[in-house]
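Pasting a structure here, questions to come.
Let's look at chain A:
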Amino acid sequence: MTGGIRGPGGRVRRARRALLTRLATRCLVTAMALPQTLLGLLEPAPRHGYDLKREYDARFGEQRPVKSAQVYATLGRLLRDGDITVVGTERVDGPDRTSYALSAEGVTHLERWLAEPEPSTAHLQSEVYVKVVLALRSGRPAEQILDAQRDAHLGVMRGLTARKRGADLPTTLACDFTLFHLEADLRWIEHTAARLHRLAEELS
Partner candidate 1 sequence: MNRPGRRGAAVLVVRLALTAVRRSPLPAVAGALVVALGVVVLLAGLSMHPTAQARGAADKAAMAGEFAADGEPGLLIAHSSGSYRDRPITASLVADTAGGGLVPPGLDRVPAPGEVVLSPAMRELWSDPGTTLAQRYPGRDVGTVTRAGLVGPGALVVWIGVDRDRMPETRVVTGFGGAGVADIADMPSELRLAVPLLVIGFLLPLVALFLTVATMGTAARERRLAALRLLGFSARHARLVAALESALVVVPGVVLGCLVFRLAAPVLAPHLPVRGGVWPDHVFFSLPVAAGLLVVLPLLGTAATWWALRRIDVSPLGVVRGAGDRELRRRRLLPLGAGCLALAGSAAAGHGADDVTLAGALLLAAVVLLLVGIVLAAPLLCRVAAQGLGRVLPGIPAQLAAARVRRDATGAARLVTGSALLVFVSGLLLSFFPLLETGNAAGLRALRDTAGGNLLVADVQLLDTAALAELRADPGVSGVARLTQVQISDGAGQGGPLITATDCAELSGVLPALGGCSAGSLLLAPADSDAKAVPLRTDGPLQAVTMVESADGGSLDTVGLGPLTTSEAPRTSEVLGSLDELTGGTIGLVDVSALPAAARPTAAGGTLLVRPAAGSAELERVRTLLTRATSAASVLTVDEQVAEAERTTQTYRDITLAALGCAALVGVLTLTSTLLQQVREHRRALVALWMAGMPRATVRAATLLQSSLVILPVVALSLVLGLATATTYLALADGGATRLPWAAIGVVAAGAAALPLLATALTLPALRTTTHPQLLPD
Partner candidate 2 sequence: MTGPLLVADDLHLAFGPTRALAGASVEVAPGEVLALLGPSGSGKSTLLHCLAGILTPDRGEVRYRGTRLDDRSDEARSRLRRNDFGFVFQFGSLVPELTALANVALPLQLTGARRRAAEEQARSWLERLGVADVAGKRPGEMSGGQGQRVAVARALIGGPRVVFADEPTGALDSLNGELVMEEFTAAARDQGSSVVLVTHETRVAAYADRSVVLRDGRLTAAPAWA
């Protein structure tokens, strides 16, 4: 089931993509939270945009690094809103580098974001569900769809579990996040598989 993918609908591309990539992104900070994330990264000390992108990628962007343009655009918006201020510009054999720092307003916004629970999203009409329903209606083996989905999920989980081996704690926890979500998906698959007959009956 791909319904577990969280994030604002507009940001999630519904186009058919490599399943693994899509699933893996779920553990990342979605673009929606990029402004707040940057505020958080700026909090300890002022730094410039490139620095921020590097740290963001190192910490959260494992599967899908953030684009530099995105970072700079976001920083511009934050500057406009008064959440950050420019504290200096330096040039080190290359382009100009502007350092930003958190404003008092920025701290307030950051804290509010941190304190606010994320809305949970439900995706009953997930693609797998749609596939299962369609398969049942057309008399195709719906079980195999679920089995295939489970295999794929398990493959991803094995990959993530292998990654965790010997990894540092931040990586481990990031992987765990995905693993637990995948596990939830798999549970849904199990429950559905166990009641496929009834589903078929009720659909017909």
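Quick note on selection: all candidates are chains of the complex that A comes from, given by their letters.
The rule is short, and it goes like this: a contact is a pair of C-beta atoms (placed from the backbone, for glycine too) under 8 Å apart; a residue touches a chain by one contact, two chains touch by 3 or more; residues count from 1.
The shown structure was predicted, so the numbers you read here are calculated from the model rather than taken from an experiment.
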> chain A is shown by itself; which of 1 or 2 touches it in the complex?
Replying inline: 2
> If you look only at chain A, which of its residues touch candidate 2 in the complex?
Replying inline: 143-144, 147-148, 150-151, 153-154, 157-158, 160-161, 164-165, 179-180, 182-183, 186-187, 190, 193-194
